[in-house]
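Only one protein chain is missing from this complex, and each of the others stays in its spot.
So, chain A:
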Amino acid sequence: MSTVATTDTYFDIKKIRTDFPILQQKVNGKPLVYFDNAATTQKPQQVIDAINKYYEGYNANIHRGLHSLAEKATTAFEETRLTFQKFINAAESEEVIFTKGTTDSINLVATAYGRKFIKASDEILISGMEHHSNIVPWQMLCEEKGAKLKVIPVDEKGEISLDDVKSLINKNTKIVSVVFASNSLGTVNPVKEIGQLAHKFGAVMMIDGAQAASHCKVDVQDLDCDFFATSGHKMYGPTGSGILYGKREILEKMNPYQGGGEMIKDVSFEKTTYNDIPYKFEAGTPNIADIVALKSAVEYINQLGKENIVQYENDITAHAHKRLAEVPGIHFYGTATNKVSVVSFTIDNVHPYDVGMMLDAKGIAVRTGHHCTQPLMDHYGIDGTIRASFSVYNTKEEIDFLADSLKDIVAKFS
């Protein structure tokens, strides 16, 4: 097992692995090697316990109940908001809105901001490596409004250039929405600099932070982004929990997202007045249990230390690139200088689906296909890749096993 010296502590992988009960199992008779972390990470016992404790001890609907359980549930729910505010360094807790996840957050902005402020001939700028969730909501908005969607090109290394951003951005650009760290390539984009360019032309800057939240330092005030979206389940938290960060002055002038309970101040058949942020955007009973448990996920990351996590993941990703390069016929997609722990590749004469299934037979879980980034796959002229994505509980030994397994598979096809 790897024990890595980090800046201020020893990072005990063996101990970390015991926090994740799912990792202790065998799959197809082999010890599970979980390399599909960019799709979703596994959950530590602390997060699982938090869900159980909520349902066992204080399940109640939040905000309106006067009884003790409702009070306890409300407090726990709002504590997650405060914890997340600190986690991303938002100026105010009201700027943190709970959603189902990144997709929901982006749709919220496309609907509640876009429908109000986007007009015909306006432009929305995204990059060529976006997940479908950061393409389709904007396409829908553009179709509705007669606006134009423009795309920052991706180069062979899987990077975008600020010069291209400069040439594409203009006074018609109203929204720029770019992924912080690509789920298919791992590329970390210069979102802060892109945001500065967006602001120069009066556009709002949105960051898709689905992959970034657990792999990159996130400080929304330093990034000076107008919106930041992420998902709890990609950062050791429960599925169905996510956040949208937005700057107060922008959130306040936006339309509500959905109508219903919680998002109102007063309702009559003649006129309804809306609640203040963040509740204006949180219609209906939210996913209380999972949002309560999301706090434990943030605390788990804080306890390990984001810098330690980043350092460890960079270390094992470099190891993966080195070991996988030994596999005959391998081609890497995404070799950016600054990247998170995603290694995407194809192998000559072996279809990704075959590789995925043969690795599964060895207990190794990878993702194969287009990773919800079909335009990016089209750019490279491929149907899809094999993607191994690493997390804090993965080891160099597991990566060695992947490399050796891939060599075995290639041998079967030659």
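Assume contacts are C-beta pairs under 8 Å (C-beta built on N, C-alpha and C of every residue); 3 or more make two chains touch, one makes a residue touch a chain; residues count from 1.
Here is the rule we use: contacts and distances are computed from a predicted model.
Only one of "SufE family protein", "3-ketoacyl-CoA thiolase", "Acyl carrier protein" or "PQQ-dependent sugar dehydrogenase" fits the UniProt record of the hidden chain, and that name is "SufE family protein". From the options A:His199, A:Arg248, A:His351 or A:Lys407, the residue with contact to the chain not on display is A:His351.
Residues of chain A in touch with the missing chain: 28-29, 350-351, 353-354, 357-358, 360-362, 412-413.
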